[in-house]
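Note that one protein chain of the assembly has been removed; the remaining protein chains are unaltered in position.
And then chain A:
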């Protein structure tokens, strides 16, 4: 995923101007603009924390997205230098996700965490359903794909018809495209009073539209309704935009398989 594009997406949907955000976190708007356009690296963890505070996002989410070391970890290492060697051990063994899960399970069993405040926002896979997974869609315009997704979303949004939904999402897309890199876009209409639902669309033929990293679109996560934390939904969706996940989801031949994949990616994070 293209971090800059994702940051811009979140900022636009939070209704914060580039200048205002830059001022609040104490950087120049030129620098922030470079970050959003991918001309500069993702900000330092401290700045990410400040951004997360301004956008009212869980800080870990943004740090995950930027693939930075969390300041919590950094601070812990300062306090307990001995932990450093443990992290080194893990790094030297190059543990993969499955092996880390086992370490994780051991930690859970041995040292149960003291009531960590976990976000109550629904996970993406909970918003999806097999009937809202559209596989191998082929069309020549992004608008058509949004329309088809809206058709399926309408089934889960009582009192709304597909045309209205599609209109809202297209309007948002027109204001600022929602491509977040690696062939993923997250068209959305974050109306707060609608229970959030999502549709997953994989494309049989990549769509040649303008994207932050110029990779044609292969997958859409269409989100309708925001609930309490709409931005968090978008940030979670952005985490799916890795080359491996996109490739696997595009290969999926049944909605259930695709859903399973989404669920397992999400479980890797939290």
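The working rule: a residue touches a chain if its C-beta (ideal position, glycine included) is under 8 Å from a C-beta of that chain, and two chains touch if they have at least 3 such contacts; residues count from 1.
The criterion applied here is as follows: contacts and distances are computed from a predicted model.
Enquirer: One chain is missing here; what is its name in UniProt, given the choices "Cytochrome P450", "Ferredoxin", "histidine kinase" or "Cation:proton antiporter"?
Expert: Missing chain, UniProt protein name: "Cation:proton antiporter".
Enquirer: For the chain not shown, which residue from A:66, A:207, A:238 or A:265 touches it across the whole complex?
Expert: A:207
Enquirer: Could you tell which one of A:72, A:87 or A:141 touches the chain left off the display?
Expert: Result: among the candidates, A:141 touches the missing chain.
Enquirer: Out of A:99, A:251 or A:267, which is the one that touches the chain we can't see?
Expert: Of these options, the touching residue for the absent chain is A:251.
Enquirer: Contacts of chain A with the missing chain: which residues?
Expert: Interface with the chain not displayed, on the chain A side: 131, 134-148, 150-152, 154, 161-164, 166-167, 170, 173-174, 177, 201, 204, 207-210, 251-254, 256-257.
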